[in-house]
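Entry: chain A
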Amino acid sequence: QPTNGVPQDTFKIAVVVPFSGVYGIHGQSIRRGMEIAMEERGGKVLGKPLELTWNDDDSKPQVGVQKATQAIAGGAQVIFGSVSSPVSLALMSVAAQNKVPHIVTGSADDRITGSDRSRYTFRTANPYNMEMRMTMGYIEAAGFKTLYAIGPDVGAARDAWAGIQADLKRAGVTVAGESFLPLGTNDFSVAVDKIMKSAPDGVISFFTGGDSVTFTRQATAVGLRNKSKLFGPTAYDETTNAALGASAIGLQSGVRYSKEVDNASNRRFVAAYNRKFKEDPPVYAGIAYNGFAWLLDTIDATKSWDRERWIAAFETSKRPESVQGPEEMRACDHQAIHDGLWAEVVANPANPSNPLMKLAKTFPAARLYGPCGGVK
Partner candidate 1 sequence: MTALACRHVGMRFGAFAALTDVSLRFERSRFYGLIGPNGAGKTTLINVLSGALQPTSGEVELDGRPMHRASRHAFARQGLARSFQTSSLFNELGVRESLVLALQAKSATQSAWRDPMADARLCAGADAMLGRLGMRHMADERVGALAHGWQRLLDLGIAFIGDAPIVLLDEPFAGIGHSAIGATEDAIRELARGRTVVMVEHNMSVLMRLAEDIVVLAGGQVLARGTAEEVRADAGVRRAYLGEHA
Partner candidate 2 sequence: MATLLLGLSIGILLFLLAAGLTLIFGLLGIVNLAHGSLYMLGAYLGYQTVQATGSFFLALVVAPLAVAALGAAIEWAVFRRIYRQPHFLQFLLTVGVLLVIEEAVRFGWGLTYLKLDEPAVLGGVTDIAGVSFSNYRLFCTGAGVCAAAALFWALDRTAAGTILRAAQENDAMLASLGINVKRVRTAAVAVGAGVAAFAGVISAPLLPIEPSMGMRIILDCFVVVIIGGLGSIRGAIAASLLIGMTRAFGEQYFGDWVQVCIYGILVATLLVRPQGLFAHQARLS
Partner candidate 3 sequence: MNTLEASATRAIDPGGTAAAAEGAEVLRIEGLRAGYGAGDIVQGASLALAAGGALAVVGRNGVGKTTLLRAIAGQLPMTAGRRLLGGQDATHAESFELSRRGLAYIPADRQVFKTLSVRENLLLGAYAHGRGEWTKEAVIDRLFPRLGERYGTLAGSLSGGEQQMLTIARGLLSNPKVLLLDEPTEGLAPVMVDVFVQAMQRIRDSGVAMMLVEQNLAVPRKVATRYLVMDAGEVVWSGDAADLAGDAALVEKYLLL
């Protein structure tokens, strides 16, 4: 393990993300996004070639910790990851123990920059509570009178839902019902039937990925969407659109990145991504690119191999023009602050069976983030 502050021949970074299993699909996008960021910088930071190790964490905290520790022993200067929140939370301990900076782009658990926050961990992507405020904004704007909540029976979803109850009451929205179903449910017919019978204006879905697709398909098949609008904080993205086809049109969802964010750096990124991978960058590619580019630029600017200086620099850095719009790092909790992006699924004239996420609304950052204490 290299001592802090000593220049190395290569700049090693440990990327710990899932490449197999349910989240494997995101690992691939993350890798692609990071590769673009790397190429833009000529594959170098502090004048030394970047050397990334791609570690498959299998979405298991134990595996993630093991891989990260191993990589640090091999000289990694930074940990990058992961997608599943438990893995990211576990990686935080590794980072703190080894005093190595840790960048989270894919996990939204509030604890990461909340109760469990750490001097060594930075999150450049959304926390849940911010996404819920944005969703609340959408609910008010849409003018729903009755709302039904559905999601997996996990703490994050239940907390998120509990967290907006007061806001709902204030906005005069009545709750028509809620169903939090065991993880791995494949058959949603009872829940769908309950929703049908309570006929709410909107259905907020806390599902993501495959579960989101399954629920939406089964809801659509019985005509639920004729009566109620389906939306969720992170319910839909490019991958779910591919699995839903034209029936996805009209769905609404918060997104963590959009290729439509209108600024030069995003246009550059989208073009590069299009060129290299012949497709539009999906969400996970965008946020990984963002976090990675931010990190590399910050380190480069310090012109130092002292990790404590990188942390000091990162804590106060600002990105007026990132691919997610204007951003700044909050020193108090290491949470990046940026606008909230909300999208609607619209038809894709070029390929009717693969509709598009269209940026529908941007929520200003000022109203989305709560206060924070200091770093523990």
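The rule is short, and it goes like this: a residue touches a chain if its C-beta (ideal position, glycine included) is under 8 Å from a C-beta of that chain, and two chains touch if they have at least 3 such contacts; residues count from 1.
How were these picked? Simply put, all candidates are chains of the complex that A comes from, given by their letters.
Being a predicted model, the structure only gives us computed values, none of them experimental.
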| item | value |
| --- | --- |
| Touching chain, any copy counted, for chain A within the complex - options 1, 2 or 3 | 2 |
| Candidate 2-touching residues of chain A, taken from the complex the two chains share | 20-22, 24-25, 28, 153, 179-182, 184, 186-187, 189-191, 193-194, 196, 210, 213-214, 217-218, 221-223, 239-240, 242-245, 353 |
